[in-house]
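The structure's right below; bear with me while I get my questions together.
As you look at this complex, bear in mind that one protein chain is not there, while each of the others sits in place.
Then we have chain A:
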């Protein structure tokens, strides 16, 4: 499984891979709200930003994103714990000549794996990838979106 690069938004080699996905996600994650139509902004800007923040928080909780090192670690833990539980289940059951013991060991191992891997434990977010600094106008590139300077 390939590790998705979500946190970094950089030109060059990084931006080249999965450009579309990165662009889309980073747009939702960036702290500066997207420019909105003038009428909307004037009347409901407070409500809109509050709702956006709430949504953002809910999405963070449900998505449970972890950093790249965490992804590698989660992958490793899945393989080791589940595979080990399978081997363990067979041999313990075979020695005890009890197939139900095998079943329960296997299911318990699976439950442990789900618990260990699925929630975004702090262990998986020890190496956060920082955002690059935004490009200054001195870089010489000007990007205009609807008459506004973006980059």
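Methods note: contacts are C-beta pairs under 8 Å (C-beta built on N, C-alpha and C of every residue); 3 or more make two chains touch, one makes a residue touch a chain; residues count from 1.
By definition in this document, contacts and distances are computed from a predicted model.
Trainee: When you check the chain that is not on display against UniProt, which of "Protein DPCD", "Signal peptidase subunit 3", "WD40 repeat-like protein" or "Transcription termination factor 3, mitochondrial" does it turn out to be?
Mentor: Of the names offered in "Protein DPCD", "Signal peptidase subunit 3", "WD40 repeat-like protein" or "Transcription termination factor 3, mitochondrial", the absent chain's UniProt record gives "Signal peptidase subunit 3".
Trainee: Provide the residue numbers of chain A that touch the chain removed from this figure.
Mentor: Its contact residues with the unshown chain are 1, 3-4, 6, 62-66, 70-71, 74-75, 78-79, 82-83, 85-86, 89-90, 93-94, 97-100, 102, 106, 110, 113-114, 117-120.
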